[in-house]
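Removed: one protein chain of the complex. Kept in place: all other protein chains.
Chain lettering (A, B and C) follows the sequence in which the chains are written, and residue indices restart at 1 in each chain.
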Amino acid sequence: MQLLYFAWLRAKIGTGEERLEPPPEVATVTDLLDWLSGRGEGYAEALADRSVVRVAVNQEYVGFDYPLSPEDEVALFPPVTGGRGDVG
Amino acid sequence: MQLLYFAWLRAKIGTGEERLEPPPEVATVTDLLDWLSGRGEGYAEALADRSVVRVAVNQEYVGFDYPLSPEDEVALFPPVTGGRGDVG
Amino acid sequence: MIKVQREEFDVGAELSALSRGNHNIGGIASFVGVVRDIGADGGSGAMTLEHYPGMTERKLVEIETEALARWPLDAVLIIHRYGRLEPGEQIVLVIAASAHRAAALEGCQFLIDWLKTQAPFWKFEETADGGKWVDARSGDELATARWDAADDRHR
Partner (left out) sequence: MIKVQREEFDVGAELSALSRGNHNIGGIASFVGVVRDIGADGGSGAMTLEHYPGMTERKLVEIETEALARWPLDAVLIIHRYGRLEPGEQIVLVIAASAHRAAALEGCQFLIDWLKTQAPFWKFEETADGGKWVDARSGDELATARWDAADDRHR
């Protein structure tokens, strides 16, 4: 499974991309987030508040109950903030 | 009184601008339109359908009951059609 | 700023001039009206814009002032041309710039909606048998009425 992390999730986890083989009991996005949180402090911190985590599987937004396959590209990131200059 | 005509009102009346001295009983815009209509066929035709006549006095839109003074600039014209390319 | 002119304008240059040096601006919304080549009744597709010099400038300033009163805009520009225009030529440009995206977009839409019903311009289309004056559309007055109805919320 190809994992991608963006913005502060990338910064907290410490990498932008990695290839992992979750165990067979990781069937959904929620399962994956639980499993990743056990991989270390950075992961646990990045995934602590799931209300600010968004997920794309194979470049489409999905919900936390979405079923995963070993060959999926799974991206985790915060809510997007593009398309404007009026930040702050 | 300075009279100005625009668009098809100008074309039907046959001039864009003229100085006229309406009699004292011409007190409102309606009075003026009635009086002008008696000045000739072009005027009568231009002012026949008052639902498509708009009036500005001293460059401000006014209603037909607006009171007139001898020194006013009175413009008569159809509803405006500026500000766009999507005509037709 | 308002400009009433015969001459063509350069949208890119106007946008640059408007925002240059003003780093508070976060969004710039603009609208350009263009002469469509509808070839009305076998005509050339060209049109002539007549206007009421003096009142035109006065109404455009009023419209600009009204937009500045309703939204937090950093800059407003209205350019309206008059005279004979060929298909593809630009007629009108409105720009609204603000720190905030929504203000820029709404301000721009307000400017063009009001301009269409308030600014004293009349279009004459060239046709095979000479030409015809373009009728106003009821839709235009409805678009303006929408802003009037919104007054209670904005003020």
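General remarks:
Please note the rule applied: a residue touches a chain if its C-beta (ideal position, glycine included) is under 8 Å from a C-beta of that chain, and two chains touch if they have at least 3 such contacts.
None of the values given here were measured: they were computed from a predicted structure.
Here one chain is not drawn; of C:2, C:29 or C:136, the residue touching it is C:29. The missing chain, though absent from the display, is touched by one residue of C:1, C:15 or C:68; that residue is C:15.
Residues of chain A in contact with the chain left out of this view: 4, 6-8, 10-11, 56, 59, 75, 77-88.
Contact between chain C and the absent chain runs through residues 10-13, 15-16, 19, 23-37, 45, 87-88, 99, 101-102, 104-105, 108-109, 112, 143.
Note that only the chains that are shown with their structure count from here on.
Centre-to-centre separation between chain B and chain C, using Cα means, comes to 25 Å. Centre-to-centre spacing of chain A and chain B amounts to 70 Å, using the average Cα coordinate of each chain. Rounded to a whole number, the gap between the C-alpha centres of chain A and chain C is 47 angstrom.
Listed for chain A are no residues, as none touches two or more other chains.
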